[in-house]
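All protein chains of the complex are present and in place, except for one that has been dropped.
After this line comes chain A, so read on.
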Amino acid sequence: MDFMALEPSLYTVKSVFILDNDGNRLFSKYYDTELYPSMKEQKNFERNVFNKTHKADNEIAFVEGMTIVYKSSIDLVFYVVGSAQENELMLMVVLNCLFDSLSQILRKNVEKRCLLENLDGVFLVVDEIIDGGVILESDPQQVIQKVNYKADDNPLSEQSVAQHISQKLAKTSTVLQSAKEQIKWSILK
């Protein structure tokens, strides 16, 4: 908590992660490579944070010497982590921007299934908000505009099934075609 250590810098966000309501990682990004360098340490930290925060939606907490702001929605919890000296309100701006952007992309269905169905959109949104720990954009409208992402109306599953069937159909028709040809030639012989 020593203020002297705070070098003026744009590197504000140490980490961002999204957990489900069992504390499982759905998405996470660590921008400071010195902080929790290994996957094991990261998951431990996430577990620790989750245990401290999932009981009550208190918006802000202080765990392992880190300031953590968070927000939950149905079966998801969104976390933004900064150093102990960081301006808490800056972190809140990042969190709100992340949440609002995702909520718009997911058409207000901010829940696990919908999030996972549009995981590529989540990756892109985070990429537009934070770059290497620097806040790149804080206005959700701007983020949406830059990402220009359209959520699937008909989720991939149905579509791919349709695709599959059409492929199958195409295949049978070629088989039929070739059979016809063969018969034709055999008759001509």
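Just so we're on the same page, contacts are C-beta pairs under 8 Å (C-beta built on N, C-alpha and C of every residue); 3 or more make two chains touch, one makes a residue touch a chain; residues count from 1.
Convention: contacts and distances are computed from a predicted model.
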| item | value |
| --- | --- |
| Hidden subunit of the complex - UniProt protein name among "ubiquitinyl hydrolase 1", "NADPH:adrenodoxin oxidoreductase, mitochondrial", "Anaphase-promoting complex subunit 11" or "Coatomer subunit gamma" | "Coatomer subunit gamma" |
| Residue, one of A:Val13, A:Val81, A:Val110 or A:Leu124, that touches the chain absent here | A:Leu124 |
| Those residues of chain A which, in the complete complex, touch the missing chain | 1-4, 6-10, 20, 24-29, 39, 42-43, 52, 56, 58-65, 69, 75, 84, 87-93, 111-113, 116-117, 119-120, 123-124, 127, 131-132, 134-138, 142, 146-150, 156-157, 159-161, 164 |
